[in-house]
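A single protein chain has been omitted; all remaining protein chains appear in their positions.
By written order: A and B. Residues from 1 in each chain.
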Amino acid sequence: MGVGVAASDRVEWGFTSSAYGLAVLDQSQHLHQADDKSPRHLESVLRMLALSCQRDQRDLFEPLNLVVGPGECIELLGPNGSGKSTLLRTLAGLHSQYRGEYHSVAAVYQGHRLGLDELLSPLENLAWFAGLQDQRLDRDHALAALARLGLLAEAHTACYRLSAGQQRRAAIARWLLAEHPLWLLDEPFNALDVQSRVLLNEILYEHCQAGGAVVCATHLQLQVDGKVTLELEPVAEVLV
Amino acid sequence: MSGSFAASLKQLWHKLGSPRWFYQITHNWVRGFGVMAAVMLVVGCVWGLAFAPPDYQQGNSFRIMYVHVPAAMVAQSLYLGMGVAGFIGLVWRMKLADVAIAATLPLGITLTALALFSGSVWGRPTWGSWWEWDGRTVSTLVMLFLYLGIYALREAIAEADLRARAAALVSLVGTVNIPVIKYSVEWWNTLHQPASFTLTEKPAMPAEMWLPLLVMVLGFYCFAGHNVLSRMRLEILRREANTRWVAELFAAKPVSASITKES
Partner (left out) sequence: MNQLLQRELTSTLRTRGSVTNPLGFLLLSLLLFALVDPGAQGGQGSYLSGIFWVLILLTNLLSLDAMFRRDFDSGALEQMLISAHMPFVAVLMRIFVHWLSSGLLMTLFVPLFGLLLGLESETFLPIMLVMLVGTPALSLLGSIGAALTVGFSRGGTILALLILPLFLPVLIFGSACISAAVSGLSFAAPLTWLGLFSSSSLLLAPWATWAALKISVEMQ
């Protein structure tokens, strides 16, 4: 779960976001708090209230007000530099300069970087991720996921020996095993061939059907039924 | 009674979150500190360098103490202040805390270097050596390295927010570390003259010697206050350059004659 709350007026007030005590340890600590108990919140997977990410204290885009419920697939569009990656990183908890609030359930984040240890095999990587979340890796489950992605034969090969596309698919296995409802994906189609792209679209669709949600920044169109397109609007330069 | 005190403290804390409020409120302080510093430093220098009686052991060379001791004391206080600002900055993400750290660095580095240099100059005629390794010298040297490290770190990081957090973390860790180093070296070997001036103990020197020292110490503190506050105000203006209140501030001031003459 991610929670971010910010003081409203960035001009006057010098407390930047996450001002509620022990900001050093805050992100992961906040992760396990139940916020408000409104029924709408219990339904939604991700809520953004007047959220605008910042770099160098400048807003990157117009504030977003959005509620993402289970089963929804959001396609994030916008030119390079419009703040898509920053938004995803903020929602994942990796970027702490922003204005507004967001509330999310446990999420998987996939950035431009793969997030895999190259010296380990896909299976060992999955064991590590399970260990980070304090869980034992279910080997059968893991092998099944790798098989789905066509990596069963390479399950024990060190990742640096795999091709870029295979490494990408190994990363996808991580999402399947994490069992988190929300997926935050940044250009997941990079380096995938046509066949793998079809597979990825299928996986995204299945995840949404099963009650999860996807927020995906991409240059390629998502081929997922019922997707919603969100475009980030740039901010006009104004002397505040 | 205590309720209203707590409430006003809380209000003060909240106000400290506003750089604008800080800028407005310190306007007079800067001038006040500056004047006091000038007066005290002049009085202290003249008194200490010309009028205080010479030490029966060290002769006239002890007079460098009037520069060395205040420099060292203020440098340490500034470092402690940076540590506190670092803590506040990390926990409460207060913008002013980072402004304080940025403003304290130049003076802190200068005073620490001055303290080391003047200590060395003092040591040569007095104890025969330019440098001795004991608790105080090592911890002052380490403090200089920490100051320089924080400076280098700030220069290396481009993003303002990250720069602030990294500097705050290092200053906090360093503040915990300095006493450890000091006591560890003192445990190893003590050669340095015992403290000639502490706030609570009666000093071992006669009054004619430590009174000018007191004046110099206070003068240095006032100067530090003046310098740090001025730098903080400048830094605030720089960071808030795009805001309305800063624009209004400079729109209200008439262009002075000297500037038009130069252009």
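Brief remarks on what is shown
By definition in this document, a contact is a pair of C-beta atoms (placed from the backbone, for glycine too) under 8 Å apart; a residue touches a chain by one contact, two chains touch by 3 or more.
Bear in mind the structure is a predicted one, so any value in this text is a computation, not a measurement.
If you put the hidden chain back, the residue from A:79, A:131, A:211 or A:226 that touches it is A:131.
Only one of B:40, B:65 or B:90 touches the absent chain when the whole complex is considered: B:90.
Among A:116, A:173, A:192 or A:215, only A:116 touches the chain left out of the display.
Residue-level contact of chain A with the missing chain is found at 24-25, 27-28, 92-96, 107, 109, 111-120, 124, 127-134, 136-137, 158, 174, 178.
In the full complex, chain B touches the omitted chain through residues 90, 138, 142, 145-146, 148-149, 152-153, 156-157, 159, 161-162, 165-166, 169-170, 173-174, 176-177, 180-181, 184-185, 187-188.
We adopt the following convention: only the chains that are shown with their structure count from here on.
Those residues of chain A whose C-beta lies close enough to touch chain B in the complex are 7, 11-19, 21-24, 55-57, 96-97, 239-240. Residues of chain B touching chain A in their complex: 16-20, 90-96, 159-161, 240, 242-244, 247.
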